[in-house]
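Every protein chain except one is present and positioned as in the full complex.
As written, the chains take the letters A, B and C, and residue 1 is the first residue of each chain.
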Amino acid sequence: MNAGWAEALPWTIVLPMVGAVLTPAVAARRPRLAGTWAWGVLLVASALASGLVYQLATTGPFSYDVGGWAQPYGIELRFDHFSAWVLPLLLLFVVIVPFSWRYLDHVMPDERRPAFYALLLLNAGGMIGFCVTGDFFNLFVFTEVVSLSSYALVAVGGRGLAAFAALKYLFIGAVSSLLMLFATAQLFALTGSLNMADVAGRLADVGGGPAVMVAFAAYAVSFMVKTAMFPVHVWLPDAHAIAPSPVSAVLSGMVVKIGIIGMLRVYQVFFAADVLELGAFNQTLVWFGAISIVMGAFFAIFQDDIKLMLAYSTISNIGYIVLGLGLASPYAVIGASVHVFNHALIKATLFLAAGAIIHQTGLRTLSDLRGIARRMPQTSAAMAVGAVSIVGLPPTAGFVCKWYIALGAFESGQAPFGFALVFGALFIFIYYVRMLNAFYFQEPVHDVVIEANEAPWSMRAPVIVLATLCLVLGVLGGIPLSFVEPAVLELLPFWGN
Amino acid sequence: MSPSVGVVVSWWPGIAVALPLVGVAVSAATGWSERRRASVLAGLTFGSLLVALGLIREVLAGRMPEVHLLHMTAQLWMVLRVDAAGALYGATVAALGLLALTYAFGYVQPGPRRARFFAFFMACLACTLGVAYAGNLLTFLVFYEAFSVLTYALVVHEQTPAAIAAGTKYIAYILVGGSLVLAGVLLTFFLAGDLAFVGGGFLPVDAPRGQLLTAFWCFVVGFGVKAALVPLHGWVPDAHPAAPAPFSAVLSGVMVAAGAFGIMRVVFDVVGVGLFTSLGVAPWLTAIAAVTILVGALLALGQEDLKRRLAYSTISQMGYLTLAVSLAGSGVMAGGLVHLVHHAFMKGTLFFCAGLWIHVTGARRLGELRGVGARMPLTTAAFTLAALGMIGVPPLSGFVSKWWLGVGMLEIGAGAALAVLLAGALLAAAYLLPVVYAAYFAPTRPGAATGAGAASRAGGATPTGDPASRGAREAPWTMLGPTLAAAALTLAFGLGSHLRGFPLQLAERAVLAWFGGG
Amino acid sequence: MLLFGLDLDYVLVVVLFCVGLYMLVSKSNLLKKLLGLNVMETAVFAFIVTSGMIEGGDPPILVAGTAAPYASPIPQAMVLTGIVVAVSVTAVALALIVQIHAHFGTIEVDELKELP
Partner (left out) sequence: MKPWSLLLVLLVALPLVVGVVNLPPHDAPDAPIHTGVGVRYLARGVEETGNKNLVTAVLLNYRGFDTFFEVVVIFTALAAVLALPRGSAADPGGAPAAAAKAANGSDIVPVSPVVSYVVRLMAPFMAMFALAMLFRGHVTPGGGFQAAAVFAAIFIALGLVLGPTRVAELVPDDWRPWLQGAAPLAFALIAAIGWRLTGAFLGFPTDDHTAQEAMGLFLEVGIALGGGVILARLFVEMET
């Protein structure tokens, strides 16, 4: 039944989890071993994920029936083109973890490291599971693994304020998870099944109606909270800014994306069932996306704290993705799907570079960090590359996605949103220009900055690798695009009816 | 496109762009002596110039060298393809770049920022060459945005509050412009499904008029910011005085011109003459160009700061290019394209001279230039030559281009445009001749040219001259040489305008491709 | 149970949910907020369990003494999982509250907002 790399599918999820469980035992004597252990586990998991992507590329989407139970009676794992996100996700983790080895020196005592790396591994495993599961309740369980580890990761570095930010995140996140559970229960009551494909089939028999619509809306609101779109973004900036930088990179780059992936999953089901008129909903997404772009950029401009600025910039970029999804034209959705990854890459670059600077100087505001570029040229250059990418100047990774989303706006006959996107990028550039200006063209005001040194290699190398990738993925931007294209085209016949 | 032109695969355009990029790495290399670094940079740029000249030869031989740089996606790919207009502009960029680079070796003071200056300078040069040789809109956009953003570092080079303010203004204008261009490119792709330049245009004639107009105005306004069309020119007079003189020369000579070059590309290679005329936008563009010429010149009259005055002059002169494009006549366009080249060297000379004056005497303002002609005769002579050229005195290059512009206008019966052209020339005389007068004939006030205030205003370029010295004292040859060379080119392009391989011949070729053999 | 044609059990579940939500958003004390969250969780669990019930049914344990119809086993398994998740979330929240209390000496949001 299952052939080749498909066998590795459940193990790819389980491996980081078991790795996390074993971390305290492995690092019982030497807590610093935990970092290396986590890295090793992630490397092996990435190797498995590469196998899965290889299988996907050769034979197309495939399923795995956990426990050998035929569908819809057991839990189905399904690896399609949207699930392929697990590979870049793991690779980003592989780059981010070495960064945290030295970064944690200033953040936490050694004895807490095993727990920290366990949380990172759990987070990674949870996201992998989230991306590949084909079962609604299983989706909820993985959401909780990801969310719970994220709440904790926000608070590990700081004391009171961090705990407060994490708690705020926890309350809002828990309510959104409850909405998700509610929606799952609603669908179960309507169809008597939890398997996504099966639910889609049974929903088509049930037909539309208010209950179906409420279930869909509960999912949508839940995922929008998770992805921090504008009206429900309040939890994000503090949480992402106060977390240790490697964690910020994980949260801002990847964890918020589970909202997007979840939205795509729910779309797949509801489009296949074809029971709801989703045009109006898409239009709502478009508007909220556009507002997110502008408001995120607007708030970012007034921030002095670089990490807070980057956190607001995430809201803007999520806006791009949501706008692309809502536009519901092939180009826009392809662009949005790829931006899910490209934004993760760019944001990881920026947060890690910012983290390296904070680690070396202990300062985190633009006004304090003036002139840092002359003392930390490589990190600053990486930051500049990241800034240019996230604004979307050609030929960087950010450009390709925005090109496709804007083209999609024209394609779907909503040209004003195309222009809004282009000028939103401009708005975003304003605050990155502020940052680069401070780093490169202003005289240092702080002695710490004048005497700062480049970060150690274990931190510099990840930053440089990521910055290089930002450029490479602009130049080779066609590869991810052509990869998601079949999935999007499969989704689109039902799109925006 | 005339049938005699054949596309050939050739790496040379890529090499022309890559050589200065190597220079970026060289500038950043530590542990090299200044002399060694300078000679390598100059060698690279010279190599680039040789390649650019070689490409002119290729184009004249009826070939169109082309190299594909990269395919990002099925839609987005970058290609360099050299046609007559591109070859002409590219050679101009390389030549003026080499002169400015040599000049900069003497002008830019040693210090931590020197390496940064050369790195960004070389990068800008590479990207501007890329703009010249771009074979499709995306390539054009990539290089155009890249050098626009990189220029910021050179504008704020001095890091004085004024420079930072000018830089902020610059980047704000340029980014808005760049975004409009991007929107235009997007819309073009949406309408045409392709981006490659084709002589005669490739936008579908039957596309909705509203969308065509939107695309067109996105391009014109977007490039117009760079080309300093009048309501959009705000950054020009601030950025030029703030930038170091060699970069001001390049900025005015070829980078502002890149905006005008972009408008040419859009009108002739994207929209096409036929569609351009039928859209009915030509009269509007003519009006904007005319306003630019006159307002730019009038504002130049009021400027005390010499570099500001020259910056306004650039605004006015760029108006001629837009005017030529808007009239869409083959003769006028040939004149416009030639003027792009001629203006580059004339304005280059003027900025070089202004820089020399600042460097030697600290004089930035008109009043401080009294008597400088006697102390720096060669510099002042070069300035005079270029100023006369700018006004259009025969047999200098400025005369040639204006003659062709004027004759072309008469051909198509654009009398009003001719009047604007002549008025612009008169105004040019009015704003440039007083400088010459001040330098040669105005009575010298003791200490005026070497006042302490003037010296401090010079910022990064500290006067090397002894304030007490009253005798002749020219700048070092690294700076004087390029100045004189640029001035000599002004003369040579005027005298030899009809020679093979000179700008006029290439311009006629380019026009042939755009107007379809007419 | 039906009331005015509405399924009263379900409506009561929503009422419970909203009571919890009101506690969560209106209370200033972090512990009370957490209790509100727990009430909401309970409401959702009640909803799930209710949905699996059947008229006159027995628990789905197929031993002597029970007979069809049986209540659906899936909602009960789901709720068991849900409870474990809720316990975990509560534990983390409590740990954070302890942290906040140790650092600021208060767990009232009103006072926390005025602190820094």
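Brief remarks follow.
As a convention for this text, a contact is a pair of C-beta atoms (placed from the backbone, for glycine too) under 8 Å apart; a residue touches a chain by one contact, two chains touch by 3 or more.
Keep in mind it's a predicted model, so treat the numbers as computed, not measured.
Of the chains displayed, those contacted by the omitted chain across the entire assembly are A, C.
Of the candidate positions A:156, A:275, A:348 or A:491, contact with the hidden chain is made by A:156. The set of chain A residues touching the chain not shown comprises 2, 10-11, 14, 17-18, 20-22, 24-25, 28, 64-69, 72-75, 108-109, 112, 114-116, 118-119, 122, 125-126, 129, 135, 137-138, 141-142, 144-145, 148-149, 151-153, 155-156, 158-160, 163, 182, 186, 188-195, 198, 202, 206, 209-211, 213-215, 217-218.
One chain is missing from the display, and on chain C it is touched by residues 2, 6-7, 9-11, 13-15, 17-18, 21-22, 25-26, 47, 50-55, 59-63, 68-70, 72-77, 80-81, 83-85, 87-89, 91-92, 94-96, 98-99, 101-106.
Rule of thumb we're sticking to: only the chains that are shown with their structure count from here on.
Centre-to-centre separation of chain A and chain C, using mean CA positions: 29 Å. Averaged C-alpha coordinates give centres for chain B and chain C that are 70 Å from one another.
Centre-to-centre spacing of chain A and chain B amounts to 44 Å, using the average Cα coordinate of each chain.
Residue positions of chain A touching 2 or more other chains: none.
Counting partner chains per residue, chain C shows two or more touched chains at no residue at all.
Of all residues in chain B, those touching chain A in their complex are 70-76, 78, 112, 138, 141-142, 145-146, 149, 153, 156, 159, 164, 167-168, 171, 175-176, 179, 182-183, 186-187, 189-190, 211, 214. Residue ranges of chain A in contact with chain B, taken from their complex: 374, 388, 393-395, 400, 403, 406-407, 410-411, 415, 418-419, 422-423, 425-426, 429, 433, 437, 440-443, 474-478, 481-482. Taken together, the chain C residues at the contact with chain A in this complex read 21, 24, 30, 33-34, 37, 40-41, 44, 47-48, 51, 72, 74-75, 78, 81-82, 85, 88-89, 92-93, 96-97, 99-100, 102-104, 112, 116.
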